[in-house]
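The structure's right below; bear with me while I get my questions together.
The block that comes next holds subunit A.
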Amino acid sequence: MIWNATVPFGAWAVLSGLLFTMGAAGFLVRRDPIVMFMCIELMLNAGNLLFVAAARYLGVVDGQVYVFFVMTVAAAEVAVGLAIIVAIFRRKTTIDVDEMSEMRG
Partner candidate 1 sequence: MQEFYNRSILTVLTFLPMVAALLILLMPRGAVIAIRGFALAAALVNLALSVPLFFLFRSAEAGMQFELQVPWVYLSGQPAITYHVGIDGISLFMVLLTTFLSAIAIAGSFGGIRTREREYYALMLFLEAGMAGVFVALDLVLFYTFWEAMLIPMYFIIGVWGGQRRIYAAVKFFLYTMIGSLLMLVAILVLVWLNYQHTGVRTFDILQLSAVPMTRAAQNLLFLAFGLAFAIKVPMFPFHTWLPDAHVEAPTAGSVILAGVLLKMGTYGFLRFCLPLFPEASAAFAPLLIALAIIGIIYGALVALVQPDMKKLVAYSSVSHLGVAVLGIFVFTLQGMMGGMVQMISHGLSTGALFLCVGMIYERRHTREISEFGGIWAVMPKYGALLIMVTLASIGLPFMSGFVGEWLVFLGSWLANPWYAVFAATGVILSACYMLWMIQRVLQGEITHEQNRGLKDLNLREMAVLVPLVAGTIWIGVYPKPVLDRIEPSLARIQEIVAPAQPFAEDPAGPMSFRGVRDEESPPARTSQTYERQVVVQPRDSSHRVRNDNPAAHRVRNDSPMSFRGVRDEESPPAQTSGAPNNAPQESGR
Partner candidate 2 sequence: MTWLTFLIVSGIAVIFAGGLIFSRNAVHGAMCLVASFCAIATLFLLLSAEFIFVVQIAVYAGAIMVLFLFVMMLLNVQGQEGALAGRAPGQLLVALALGAALLGQAVWLVARGGEIISRPARIPAGFGSPEDIGTALFTRNLLPFEITSLVLLAAMAGAVVLARKAGLSPKPNGAPAGGKPE
């Protein structure tokens, strides 16, 4: 029965695409920067997932190594992002993204 057949790589690709899209959509919709960061984390995770899946289906361990690199980038990004949010919050009480548009051209 189909249920116990092995899953093709395509399935993982679709799953990863889905997660990535949800993260992107979430980022565009929400106004709260923290949630936006979380969405970014989600997108990064989707990437990781695809890496690991590819490593597994191709039998090459390097895929998993790249996960580490993605993680460090994620960590760095969160650190700096949150620091920015904290700095912004200190200047202006709200942290609503739309208020901060002084950089208008």
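Behind the choice of candidates: all candidates are chains of the complex that A comes from, given by their letters.
Everything that follows uses one rule, which is that a contact is a pair of C-beta atoms (placed from the backbone, for glycine too) under 8 Å apart; a residue touches a chain by one contact, two chains touch by 3 or more; residues count from 1.
Note that this is a predicted model, so its numbers are computed, not measured.
What touches subunit A in this complex, out of the candidates 1 or 2, is 2.
Contact residues of subunit A toward candidate 2 in the complex are 2-26, 28-32, 34-35, 37-39, 41-42, 45, 48-49, 52-53, 55-59, 61-62, 64-69, 71-80, 82-87, 89-91, 95-96, 98.
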